[in-house]
Structure formats: structure tokens, C-alpha cells
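In this view, the complex is presented without one of its protein chains, the others remaining in place.
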Amino acid sequence: MAAGTSVKLVIPSEVRLVELVHTVAEKLSEIVGLDQEDGLNAALAVREALINAIVHGNRSDPALDVEVTLVASAEGLEARVVDRGRGFDPGATPDPTVGENRLRTSGRGLLLIRAFVDDVKFRYLEGRGMEVTLIKTHRPPRGAGEDRSYEPVVPRRTGR
Amino acid sequence: MAAGTSVKLVIPSEVRLVELVHTVAEKLSEIVGLDQEDGLNAALAVREALINAIVHGNRSDPALDVEVTLVASAEGLEARVVDRGRGFDPGATPDPTVGENRLRTSGRGLLLIRAFVDDVKFRYLEGRGMEVTLIKTHRPPRGAGEDRSYEPVVPRRTGR
Amino acid sequence: MMKALLRQVGTVAVLDLSGKITIGEGDVVLRDKVHELLDAGKNQILLNMDKVTYMDSAGIGELVACYKRAREKGGTVRLLKPSGKVYDLLQLTKLEEVFDTFREEQEALKSF
Partner (left out) sequence: MMKALLRQVGTVAVLDLSGKITIGEGDVVLRDKVHELLDAGKNQILLNMDKVTYMDSAGIGELVACYKRAREKGGTVRLLKPSGKVYDLLQLTKLEEVFDTFREEQEALKSF
């Protein structure tokens, strides 16, 4: 994504600060011109990545920080969330939408992230922690196909 | 001020980002338990220090960043605003409340800052820029003297 | 902050929720309210989602936790009028297949 206005936030691993970062992500989405729905989606994705960084990456240790970089550009919003943890394999998490998994009380964060932004990249930074990059681009103008951004990841309805 | 929850924001020198930082300062004020009026006052002081850092310190050059560190602790909120500029002498600015100065269209930022927080410190960081530190402490409980935080700096009414 | 107002309609405890169900805030309110109901032996619960703006994964997880707790006590949790983002989230997570969901309050009440 092209260079843009970059806002960096560094916070300790405290869940009560999630709301604050959500708000910043929403305001920046507005500044880059995402519509309200896309702005909320982008902010929700940032929120989930941040919660994961705090809870899983940094194990809620307030001495460990999370760095969130939000880049607002003509193309849209890019968010990078970096923790101090040991990383993980995002391909190895169970699908929360099948069978008994639907009754688990956790395990839906990555699903939401993938649904609410256009691209997600996971990278482990040696000696640093996990980096999750989210990209939300402007939607093509309404009319041509009405693509709801999360459609690609919603599997077909299978019944009960 | 004692160690607390420290939130750091790094932004390019763009006035359109002032609102965002104001919001973060207000939310953190709420988190530390400042009442609504004190929270708005703290956020207004941060806003003015940030505008000065952007406009005067960094001369609105978006390539230069401003670093805002907000520390929420039991005592209240501390904010540090650091720019990349050449610094200035805060004692040498004209008093905007006297005579013809009242009709100037600028020059009131420092007055507002001093009025809205309990303590302000100015320091030039060699090779870095100006650092303005604002401290907003919890008010003593209502009743004993009703001290509005800015009272000390409001000079007596002199008439017209 | 999410609000949860209780109405008892016959045997059904209706919780009118409003706001967002998110980590450390709405999810806590929801958990506490449903705990209170179950402790009082009220396990037929209808959550009115009409005024819920959105949920995050923690809020969704709490919704499932409430459902499971009510089931353990021989009751259930059903949903009234999930809309907008909340509806999208139930669809995305396939929880629409888990929760009985209603568009009309009368219909929902009759289902218990």
C-alpha cells in the first residue's frame, strides 16, 4: 500500500485499552473515506487482532506492550499489530463454524478478522513477536455486484 | 507522578489528526476517573499543546512527527508532547488578555494550557525538539472550597 | 456501556439489550444478568438484540456461554430481532444454526 498518514499507538497489554484503539481505527477509517460499515468492519478487525496480541501474544502482562500502526492512504486503511509473544500458526486453528466448535466460547477472532478486512498477513518477527497486518481497501462503487466484503469467507449454509 | 498505564501516539504533523488525539486523551481521562469537566479540560490542554507542536514546532511539515505520551495513573493524567522543532521561550509570549492583545486572532494556546491543567513544564530536548508536559491531578472531593482548576490563572476582572 | 433491562412475560425472562457486547464491558453485563436470572431459577431467557449495535468475539463467546449455562439448568436462551451487524455476525459464525431466532416477540414468547 502506498505511503500515507501513519499513526502509531503503543499500549501496555490491558484489555481496557482496546476500546480506545478501536475508536482511533474508526476515526482514521472515516478520515480515509471508508463508509461507516467498512469503518466499523476495519475497527472490529483491528480490535480482534489487538485482543489476540494482548491475551495470547503477551498473556495479558501489562509490562509487555503492543504496537499498533494504522496507515491511512488513498487506497484505504492498513493496520499492523505487533506483540511480544512467541507467535502461532494461524493455519492450525480449528474452524469455529463446524459441529461442536460452534458451541465453544472462544476461537472466533481470526474468523472475524478474515471476514472484515480484505487481506490479512501473519508474520513472526524473530526476537520481537507476532505481526498481524490487516488491509481494508475502499469498496468499488455500489451497483456493480454489491460485494459485501466478508462474502468470500462465509461458507455455504449447511443446515443444522 | 507514579508509574501508570502509558499510551504513546506518534503522528505526522497534520492538523486533521488533532481530534483523534483529543479523543484518546478524553477516554484516558475517563479511565483514570477524572470527572467529565476535568477530562475535557485535560483533553483541551493536550489539544493546544499538540496544535503548537504541529504548527509552530514542526511548521506543519507532515514528514516530521509529534509524539504524545499519555500516562494514566492513580494521581491523574500526565501528557508529554514532543515535537521536532527548535523550541521557544514560553515566558516570552505576550499576555493575550490585556489591551489590544485581546483582539489578536492567535496567541491564546498557552493561556488555555495553563488554565486547564494543574502543572505545565517546558523543556527543550537537545537534538530532538520541544517537550511540553501537562499534569492533571484528581480534584479534591467537592465541598471543601470548590476550586475550579483554572481559577489561579484567571486575573481579576478589570473592566473595559 | 451496554444496558440490559429485564421484563418478565409469563414464564419468560426478556432482557432488552442495548449498546455493544464487547470485551470487558457488555460481555460482563450480559454474564452477570444471565447469572442472576439462572440463580433465581429463571432459565427461559429471551435476549432482545434489536438495539445491540455490534459484538466482538468476546461478546459472541459470552452469548454462547449463556446459552450453555441455561441448557445445563434445563432451560434455554433464544434471540429476538438480531439485525444489522449482529445478524451478520450470527450468520458468519454459524450461530444462527445454534440459537432459535425470532423476528416477532409474540412468536418468540410462544416458542418457550
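Which chain is which? They are A, B and C, in the order written, and residues in each are numbered from 1.
The rule we apply is simple: a contact is a pair of C-beta atoms (placed from the backbone, for glycine too) under 8 Å apart; a residue touches a chain by one contact, two chains touch by 3 or more.
As the structure is a computational prediction, the values presented were derived from the model and not from experiment.
Participant: Just to confirm, in the complete assembly, which displayed chains does the hidden chain contact?
Facilitator: B
Participant: Out of B:K8, B:R108 or B:R139, point to the residue that touches the absent chain in the complete complex.
Facilitator: B:R108
Participant: I need the residue numbers on subunit B that touch the omitted chain, in ascending order.
Facilitator: These residues touch the chain not displayed: 15-16, 18-19, 40, 44, 47-48, 51, 96-98, 102-106, 108-109, 111-112, 115, 150, 153-155, 158-160.
By definition in this document, only the chains that are shown with their structure count from here on.
Participant: Quick check for the class: compute each chain's Cα centroid; which one is farthest from the centroid of subunit A?
Facilitator: B
Participant: Using CA atoms only, can you tell me which chain is the most central one in this structure?
Facilitator: So the chain nearest the centre of the shown protein is A.
Participant: In whole angstrom, how far does the Cα centroid of subunit A sit from the Cα centroid of subunit C?
Facilitator: Inter-chain centre distance comes to 25 Å.
Participant: Distance from the CA centroid of subunit B to that of subunit C, rounded to the nearest Å?
Facilitator: Roughly 44 Å, centre to centre.
Participant: Per the centroid of Cα atoms for each chain, what is the distance between subunit A and subunit B, given in Å?
Facilitator: 32
Participant: Can you tell me which residues of subunit C touch two or more of the remaining chains?
Facilitator: Residues of subunit C touching two or more partner chains: there are none.
Participant: When you check subunit A against every other chain, which residues touch at least two of them?
Facilitator: As it turns out, subunit A has residues touching two or more other chains at 16, 19.
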